[in-house]
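Every protein chain except one is present and positioned as in the full complex.
On to chain A.
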Amino acid sequence: MTTPTIRVQRENFDLQTEIDRLTAGRADIGAVVTFTGLCRDEGGSLTALELEHYPGMAEAEMRRIGEEAISRFSLLGLTAVHRYGKIAPGETIVMVVASAPHRQAAFDGASFVMDFLKTAAPFWKKEHLQDGSAGGWVSAKDADDRARDKWITR
């Protein structure tokens, strides 16, 4: 029974380390797909994003999403790491690594996890602006809901 590796942390992560953890000592994996989400500066207007999360539920919800992905796409491994705190443009926010015997399951698994993570995992982004003002909370996007819903109607 494959279980997802889930972490919510302030510090940065290392993609290669996480890939190595999923693949070490096994010969049944034919595909590893990784996704990394980074903080944009939105055309130079942004100095940082502040990521707030619901401690406990964030991990629990990511775990539920990861378990669903493993079961649905028969993944051999799944790691998801989400950062919180103040994150500058160019820095990483989130990482997903999915491994499977073949590439389509690994692509689908990583994509599924990201689509649900964005719409169901309890994290919120607040903008810090170049002019020193606090900015506002980032609004949820309809496009993210549609990206999630395509997995439901399939």
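Just so we're on the same page, contacts are C-beta pairs under 8 Å (C-beta built on N, C-alpha and C of every residue); 3 or more make two chains touch, one makes a residue touch a chain; residues count from 1.
To be clear about the criterion, contacts and distances are computed from a predicted model.
> Leaving aside the chains on screen, match the unshown one to its UniProt name from "OB-fold protein", "Molybdopterin converting factor subunit 1", "Methyl-accepting chemotaxis protein" or "ADP-ribosylglycohydrolase".
UniProt protein name of the non-displayed chain: "Molybdopterin converting factor subunit 1".
> Sort through A:R7, A:R72, A:K86 or A:K125 and give me the one touching the missing partner chain.
A:K125
> List the chain A residues touching the unshown chain?
37, 51-54, 56-57, 60-61, 82, 93-94, 114, 117-126, 137-140, 144
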